[in-house]
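One chain of protein is taken out of this complex; the other chains stay put.
Let's look at chain A:
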């Protein structure tokens, strides 16, 4: 861990750094690939909707000696529909029967209690009409829409519109990935999943906002200097907040992991598991997108700004002039080494901790 702390220090000083912005096309590519995969998976296999969306019943029995296979036959006979039976961690059974209405499910319950030899009042039942899930889903969509509008407005005020757009793209990206994972793996989608997905909204933005906050601070008065381009500062912001992003993500994931394994381990399936699974996937996606998508996107948008274009031109001219004079600092030498790159390689530029004003430092001083 202390090694990570050490890395934190080196990241902070810019001794090490990764060129997130420079390689952004790779990340965009990866994300587009993931998104396409998600959409294809969604189109091909679709989502495995839980009974809340199809209508049906879930019965949970206390510990019983009836085997899963025979319970399945009994439940299928009792309902006339295919039953799915799972064994739970406590020895009970979870019997799921889709497409029965709430009235019918009462009969099934009493039939099951007879067949399984379990008193009816000891069987927990979750009976859902077919339009319940639809109502939840509709509300969720409304929530998603309202939240996105509000967050874009807020971020546009607190930061600027480019950041708001980038955050929105990252958010949509996270949700797409999460939904895609659900489609690919075939996890069941329940109201718990919807809850989890909606919670990602806040979480995904948490990391993004932290990086943006740093970026905003770093780029104050950017036009008054001629040393760093916007992209370079953005890259430093990412690197500087990297340890923090990792830490906050790990700390956020740990309780969710606890939920996931306890929810899955002890109770087999249920609300805890559904929420935590969606959160787990979404949080991981959220951490990724705040580093690899949101900030590079801001840099991309910002570099289109005429002011930033002019700044970059000035900086490049200055660097070229310095190079011509032969006063090449180590960092600048490295920059020259990558002539094809549209952006000056930020990773190496970041190799100095000194304030940009400090001029003409000898390369050896830092070590």
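Following the convention adopted for this analysis, a contact is a pair of C-beta atoms (placed from the backbone, for glycine too) under 8 Å apart; a residue touches a chain by one contact, two chains touch by 3 or more; residues count from 1.
As a working rule, contacts and distances are computed from a predicted model.
Student: One chain is missing here; what is its name in UniProt, given the choices "Protein translocase subunit SecD", "Ion-translocating oxidoreductase complex subunit D", "Carbohydrate ABC transporter permease" or "Xanthine dehydrogenase family protein subunit M"?
Tutor: Of the names offered in "Protein translocase subunit SecD", "Ion-translocating oxidoreductase complex subunit D", "Carbohydrate ABC transporter permease" or "Xanthine dehydrogenase family protein subunit M", the one UniProt assigns to the missing chain is "Protein translocase subunit SecD".
Student: Just one of A:194, A:284 or A:301 touches the chain that is missing; which is it?
Tutor: Considering all chains, including the one not shown, the answer is A:194.
Student: Among A:25, A:54, A:114 or A:139, choose the residue that contacts the chain missing from this document, as touch is defined above.
Tutor: A:139
Student: Out of A:42, A:184 or A:222, which touches the unshown chain?
Tutor: A:222
Student: Provide the residue numbers of chain A that touch the chain removed from this figure.
Tutor: Within chain A, the residues touching the omitted chain are 1-2, 4-6, 8-10, 12-13, 52, 60, 62, 90, 92, 102, 105-106, 121-129, 131-132, 135-136, 139-140, 142-143, 146-147, 150-151, 154, 157-158, 191-192, 194-195, 198-199, 201-203, 205-206, 209-210, 213-218, 220-222, 224-225, 227-228, 232-233, 236-237, 240-241, 243-244, 247-248, 250-259, 261-263, 266-267, 270-272, 275-276, 279, 353, 355-357.
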